[in-house]
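Report on the following structure.
The complex is shown incomplete by one protein chain, all other protein chains being positioned as in the whole.
Residue numbering begins at 1 within each chain, and the chains themselves are lettered A, B and C in the order written.
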Amino acid sequence: MKLSERLKKDSEKIWEKIYVHPFVKRLFEGSLPERKFRFYILQDYNYLVSSIRNFSILAARAKSEKVMKELIDIAYIEARGEFEGYKNFLEKMNLTIEDAENQKQIQTGISYTGFLLSTSSLKSFEEGITAALPCYWSYAEIANFHRKKIPGNKNELYKKWAYYYLENDYLDLVNKIKKIVDEIESDFPYDKLKHVFITSSKYEYMFWDSVYNEKV
Amino acid sequence: MKLSERLKKDSEKIWEKIYVHPFVKRLFEGSLPERKFRFYILQDYNYLVSSIRNFSILAARAKSEKVMKELIDIAYIEARGEFEGYKNFLEKMNLTIEDAENQKQIQTGISYTGFLLSTSSLKSFEEGITAALPCYWSYAEIANFHRKKIPGNKNELYKKWAYYYLENDYLDLVNKIKKIVDEIESDFPYDKLKHVFITSSKYEYMFWDSVYNEKV
Amino acid sequence: MKLSERLKKDSEKIWEKIYVHPFVKRLFEGSLPERKFRFYILQDYNYLVSSIRNFSILAARAKSEKVMKELIDIAYIEARGEFEGYKNFLEKMNLTIEDAENQKQIQTGISYTGFLLSTSSLKSFEEGITAALPCYWSYAEIANFHRKKIPGNKNELYKKWAYYYLENDYLDLVNKIKKIVDEIESDFPYDKLKHVFITSSKYEYMFWDSVYNEKV
Partner (left out) sequence: MKLSERLKKDSEKIWEKIYVHPFVKRLFEGSLPERKFRFYILQDYNYLVSSIRNFSILAARAKSEKVMKELIDIAYIEARGEFEGYKNFLEKMNLTIEDAENQKQIQTGISYTGFLLSTSSLKSFEEGITAALPCYWSYAEIANFHRKKIPGNKNELYKKWAYYYLENDYLDLVNKIKKIVDEIESDFPYDKLKHVFITSSKYEYMFWDSVYNEKV
């Protein structure tokens, strides 16, 4: 079994809770109040900024030039691609990038990004990249889990949002990150990787929960 | 008004909630179940380790040699002084340093220390040292707030714990940290300092709450 | 006067020595032994890798999202653009990327990149980006200084190399870095910026001198 698959298997209880969290479920079903979605988008924009910073640190600390370049690619795709997508979303909700930038990060967002950034800055490269995976991968899995609900979703915004995580471009990005994790040398202590993977998975759940409850 | 006083004033709502949190109140009154205290001590040990790492990063990034040496002193006092105190506490509860080291950090602990370490590693030195202050200072304020309850506390362990934070040695440590904050140049954007001070204050509250509820 | 111009003016003695260093002069005149150029290219490849890591750290530490994205762009252009150019050069000299990767860095290269990376990691963002400027800017100035010699250069490889630093794409890159420096707030202590700018300028001179003398 690939390392990434083993990590996911060891976190499956949390991932299964994520798939059926009311925010996620109602988003795919189209019944989520738009106010909550709006709150989420503004917070997720802030997460994305920190996530790009995180990939930048990992690029700086990558052991080979090949992996360094792969991480620069990931940071660039995120900074140019996903950001542009966000600008579109924000516009459709009558929000601007400035609104997003001025939005105060919720405590759960500060916690999650603090964990990612401190891991990448101070621990090993291997732990850093492993901690970054659950976010990107779980979005693809969530979209796949609820795939059949999307065509019937009455909210055009939610529909568009959902389809993004099924597109090849997005899956390519996930695979790029997964590949770097799968290349971690087999003698690296598995427990350390499992710890950061599970910790990030918990933060994913907490993030959905915090935005659903609009918890500052 | 000194910068530290201004920051404390701007966080007073959270600090007042901390003073009267059931964990804190019952600890000073002697009515806290020992199981909860035990849980707290093991978690606080883990916090302390990260806190020493945090002061080390700040020492490395201090602008002057004087401040660098002050921070090495703080890290050393913590690593040698407070740690030794912990060893005593642990022994009295039939626990060892190994128990503490093997204890898994609660998510709130991971969040708080991730915030501190990522701030000190990536943001300005000024934000880093300001984020480190609420923990140390609030313990002194808590002990002072409940000062009159200590003599009547029936639990010898709690009594000993409480008196530690009223001792001159501890107050000196707090003053050392406060002094570095008070020396931040006056043109440094206050909003950034306030943001990290309040964020740490919130984590202090969350930490007490998590250990009271033994929330993993 | 713009900050970048002031910094360059305060380093002009070193820059003038760079313009007329025998390696530089003979490269533009076409009289440089190819062995020395080969040695340079392999070393410069290694410098470039560290330089991209350096821009990545700066991206992670940028104060605004705007500047973070600008730095991700710079790292990406370098990782994809200039690298591809190098691959071409190496091929023409019957060298491979693997040759470049396996090449041991000269001590001056270790010194220069250690200075850049430690500044960006531990000092202020402002000092980090200022230290990164002399390399990119001086190449444009060198090419401009020797501009008239290029058409008559008999060595096709040197000609191609030289023209690259006069192209708009390259000048755009230099301007992107210069712009970030010029946006440093005016109350930032000039002496600190001057110190890192001059230090990097000295390393530029030392680098040309080390490769000319093939000094390991």
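Keep in mind that, in the parts below, a contact is a pair of C-beta atoms (placed from the backbone, for glycine too) under 8 Å apart; a residue touches a chain by one contact, two chains touch by 3 or more.
Model, not experiment: these values are computed from the prediction.
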Fill in: Options A:3, A:60 or A:184, residue touching the unrepresented chain
A:60
Response to the item:
Out of C:33, C:114, C:152 or C:189, only one touches the absent chain, namely C:114
Discussion item. If the hidden chain were put back, which residues of chain C would touch it?
Written reply: 53, 57, 107, 110-119, 121-122, 199, 202-203, 206
Worksheet item: Hey, which chain A residues sit against the chain that's not shown?
Response: 60-61, 122-124, 187
Worksheet item: Can you name the residues of chain B that touch the chain not displayed here?
Response: 49, 52-54, 56-57, 59-62, 64-65, 68-69, 71-73, 75-76, 79-80, 83, 101, 117
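What we mean here is this: only the chains that are shown with their structure count from here on.
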Discussion item. Taking each chain's centre as the mean of its CA atoms, which one is most distant from chain B?
Written reply: C
Response to the item:
Cα centre of chain A to Cα centre of chain B, whole Å, reads 31
Response to the item:
The distance between the C-alpha centres of chain A and chain C, rounded to whole Å, is 35
Practice prompt. Among the residues of chain A, pick out those that touch two or more other chains and give their numbers.
Written response: 53, 57, 117
